[in-house]
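A single protein chain has been removed from this complex, and every other one stays in its place.
Chain nomenclature is as follows: A and B, assigned in order of appearance, with residue numbering initiated at 1 for each chain independently.
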Amino acid sequence: MKITSRQLGVGLLVAALVVSVLSLAVGPAQTTWDILWQIRLPRVGLGFVVGMALAAAGVILQSLLRNPLADAYLLGTSSGASLGVLLASLLHFKNILGIQCFAFACALATMLIVYRLARIGTRIPVATLILAGVTVSTFINAIVFLVFSLFYRESFSAIFFLLGSLANATPGMAISATVVIIPTVLVACRYRRALDVLSQGDETAQMLGVHPERIKRLFFVLSSLIVAAAVTASGMIGFVGLIVPHLLRLILGPGHRRLLPASAITGGVLLMAMDAVARTAAAPSEIPVGVVAALFGTPFFIYLLRRHKGGAL
Amino acid sequence: MIEVREISCGYSARRVLTHFSLDVFAGETLALVGPNSAGKSTLLKTMGGLVIPTAGAVVVGGRSLSTWSLPERARTIAWVPSEADFTFAYSVEEIVLLGRAPHLPGDRAPRLHDHHWVKKVLALTDLLSLAQRSVDELSSGEKQRLLLARALAQEPSVLLMDEPTAHLDIGHAQAFFYALTRLRQERALTVVLATHDLPLARRVSDRVALMRRGTLHALGTPSEVLTDSHIQTVFEITQEVSP
Partner (left out) sequence: MPSWRYLAFFIFLFSLSVAPVQALRIVSLLPSHTEIVEALGAGNQLVGVTRYDAFPEGSVRANVGDFLTPQWEILLSQHPDIVLAGDWPSAPTVARLRSLKIRVVELDSPATLAALEASIRTLGQAIELPPSRAEGVIAGMRVRLAALRQKHAAQPPMKLYLEIDPPNWTIGAKDYLNDALALLQLTNIFGAVPRKALQASSESVIEMNPDVILAFHGTAEAIRQRPGWSSIRAVQRGRIITDISADDLVRPSPRLVAGLERLSARLLEKQKP
């Protein structure tokens, strides 16, 4: 199915508007102005921005690492953010914004560590980047569990958070996440052609006028920033960062000109919709939003895969 | 057009080129021929700026290559590798369009001129009918022509080709020659190609540079250079060069 860029743009815009309005109207309690303003609006807003971040990071990393299994959490920034949240818990941070900033700083520190580890001379070979990311991730996750087992009671609330949920979204969180994520995604979109060029190989990229190391560095930093912002606000929500890029690649093809912006918006819309289901379907219980996304998204994804009959990712 | 002046390249353990000099004239097709360790690839990469020589300089169009920015280089010099790895299932047209990247700064969308040029290049390399096909579905010969098309989309004045027919069978190699020959008829291009393929070198080039262990063994027209005695010395075998 061939979709023109105009159709795509309009379609996504309409979807975003419709889903956000519906999400605001839906929930386990009666919609009053108070509920809307204090609870739903921050939650839906955060959902959009986090979904956008995860999907965009997924596209970037799958491209950068030339690996279709890459998701937003591969390069270690997310584990740094998790450790940050945990440590903030232990250090008795009371201020929500304080916790977010601290965790964000930890995530950035992790990013620097991975970068240093992956660098060989002036180059960052993709293979070492993946290795460094996975190694650092694993190590930090081990620390997280160590802390959890030694300081069980103090870290309990943090672990819950890390399972991934938009339930505790406050206006402050939504705003701070937006302030980091939207500009970063816009910058990524501005340089999205470089991702296409880079996918042709480092040498070819250079001969096409794109400095491979600079672009790798740029996108590494951009993706780390948006993942850090997303994880510090809502924990680790799975599925979106891995599947949305694939989904859109199947429909739109691999060209980043459309893939990146479309994935970003689709990720946001999807997460808003899934979160609305997550908080309403089994009310008053909440289903983890990543679970809802996987349950609904996977069958649709399988359907799409079969329609393409082995058409390449 | 390209002047290679006294360049030295190599790794700490091994010197590939030492005090190597060579001039490439504008509009000519020069073949770099020689055995595997001769340094053809390295020389080619140095001309393109992919390898920085430890000594000496490469001057292109009167200016030292090191003073050119990457996009500037990409608008003048294009590179055709011997093998393609497209990573994702782009369409043929999308790949060729990537060749326009040096002319499209930042986020600028391709304009009419860009699309027009892409169509032209596809026609030149006989890929027009495959324009919407996914690269996964191409034969190796078609892929090689695609690499050529991508390079041509850059509107270069210089084309550097590293073993373009290395992975092609005779049929595909022939098709590649054909495209290259048509090309030379259409545009004034300076072409430098590193190759093993002696018949290709003979057929396509104006001059041949025969290299051996990082030095220039012979330089001249194909008939001057590709003689039995030269070939035997350089390749260290007995071989008949069939015309």
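Please note the rule applied: contacts are C-beta pairs under 8 Å (C-beta built on N, C-alpha and C of every residue); 3 or more make two chains touch, one makes a residue touch a chain.
Note that the structure is predicted; figures quoted are calculated from it, not measured.
*Asks:* I'd like to know which visible chains would be in contact with the absent chain if the whole complex were considered.
*Replies:* A
*Asks:* Please identify which residue in A:62, A:165, A:204 or A:263 touches the non-displayed chain.
*Replies:* Checking each option in A:62, A:165, A:204 or A:263, the one touching the absent chain turns out to be A:165.
*Asks:* Which of these touches the unseen chain: A:5, A:138, A:157 or A:298?
*Replies:* Checking the options A:5, A:138, A:157 or A:298, the one contacting the hidden chain is A:157.
*Asks:* Per the definition of touch given earlier, which of A:19, A:59, A:88 or A:225 contacts the omitted chain?
*Replies:* Considering the complete complex, A:88 is the one touching the chain left out.
*Asks:* Could I get the residues of chain A that touch the absent chain, sorted low to high?
*Replies:* Residues of chain A in contact with the hidden chain: 27-30, 32, 34-35, 38-40, 88-96, 99, 149, 152-154, 156-157, 160-161, 165, 167-168, 170, 279, 283-286.
By our rule, only the chains that are shown with their structure count from here on.
*Asks:* Which whole number of Å gives the spacing of the CA centres of chain A and chain B?
*Replies:* 41
*Asks:* Give the list of chain A residues in touch with chain B in this complex.
*Replies:* Listed in rising order, the residues are 63, 66, 189-193, 196-197, 199-201, 203-204, 206-211, 249, 253-255, 257, 311-313.
*Asks:* Quick check on the complex: what are the chain B residues that touch chain A?
*Replies:* Chain B residues touching chain A: 48-50, 70-75, 77-79, 81, 85-91, 94-95, 98-99, 101-102, 104, 106-107, 109, 134, 136, 154.
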